[in-house]
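Only one structure is covered here, and it is reproduced in the block below.
The other protein chains are all here in position, but one chain of the complex has been omitted.
Here is subunit A:
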């Protein structure tokens, strides 16, 4: 189409002009196979990757559909080599299948004997494959199902896992939809996951991933192991499950550093599973403690490497991954794909925001000019101390003051990394402080008070980054963070992206010391947030009325 909304670049990026009439139709058409890389205001950038194309194949799309979509929406002729490459890449998925053979058990079955020959000759499959049955089949050691899939993805011949799952121990779980119900996209996510068997559901923070998990458990109605990032998160999962499902407190166990309960539904932390004593993972037996029918991985993008290794041995059980982003800072996206499964559902932030389920947000970077004596200290400091010096600049307190004053009456979180600074700030603002040292009981009390509006300002350290639920925070002020990590950004933004009762715009402030490394890290943040499509502004502290 000569005036289409899409421009296909030869480097496999797709540029979608969002103001175009057909932008919506085009976005829906390319979403299954292209990964959204950035979504600023005018042109969204998608990328075609092998994993993305394989995800699309796993979801039942074929190369012809992909090519047709590109041709249909492209403004300019699509580079021929790219189309050939798409077809070639997609044809690689599913030429190998993992199937249960009634006689031989787990078998790698090839639709194309040449591929099987190539794969069996590879050094990397040595030890994973058993005896050759015939031209198209070779035995697989059941314990190596996961490793084999990992290796096959690396070899460029991802296998379709049709070997099925163990049913697991049945356990009745129902959703109790009294006065609430799963949102349409949540229901689609549950259906998409169950249809695919195993895989990952990608939803933005605040879009209700816990409910997708609960929905999947109800659908499965089996004993379930839930792996979460930390204890606070574990408690919140438990509370949410008790509230939303037929499960009672007694049916749900917590397996963490402090408690070791194994119940029909058990919530364990990554931390406890990866604890080693004398070089041995001491809590591995949990994975086999019951005949789990479903394993839920919360925050898949943070899944630590040892869990991947353990997951490789759990390939016969249904696995659900929940995450806000498939991007991993360690680049292990392919392991998520091979061990947990392909992406089964994806909804971009903007979509859910536009449906009114999460709050629109405005991001503001406040640049603070350091006074001369601090600049001199900074300039002569050792490189390793510089970030701390910049991040904890004294002037930031005044900026936070001004911002808190500006949003007086709104639920405000002040987030930081350095405890001294946070203590100082809490004192300065006269508000409560939550750090890693705060007891769980105290934490929950403060959160509850914040939730009810009893307190409006709360200073938190990075423990707040993961899986805490602060429904009414509408302003977040970040004073220091760990080196501009994208995940951290997603998490922090997620804190305030929960839907607001009044539908008001959320505000996300970052206070940055000008001309320091702090500002360099802020540039990463800015890029990430702007790429996500959030309005981003940079203002000078003076403009907020803060004196130099």
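By our rule, a contact is a pair of C-beta atoms (placed from the backbone, for glycine too) under 8 Å apart; a residue touches a chain by one contact, two chains touch by 3 or more; residues count from 1.
Here is the rule we use: contacts and distances are computed from a predicted model.
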Name under which UniProt lists the unshown chain, selected from "Helicase XPB/Ssl2 N-terminal domain-containing protein", "RNA polymerase sigma-70 factor (ECF subfamily)", "ATP-binding cassette domain-containing protein" or "ABC transporter permease": "Helicase XPB/Ssl2 N-terminal domain-containing protein"
Option touching the unshown chain, where A:166, A:376, A:394 or A:537 are the choices: A:537
Residue among A:42, A:123, A:278 or A:441 that touches the chain left out of view: A:42
Options A:9, A:122, A:221 or A:377, residue touching the unrepresented chain: A:9
Contact set of subunit A toward the excluded chain (per top definition): 7-11, 13, 15, 17, 38, 40-43, 45, 74-81, 515, 526-527, 530-531, 535-538
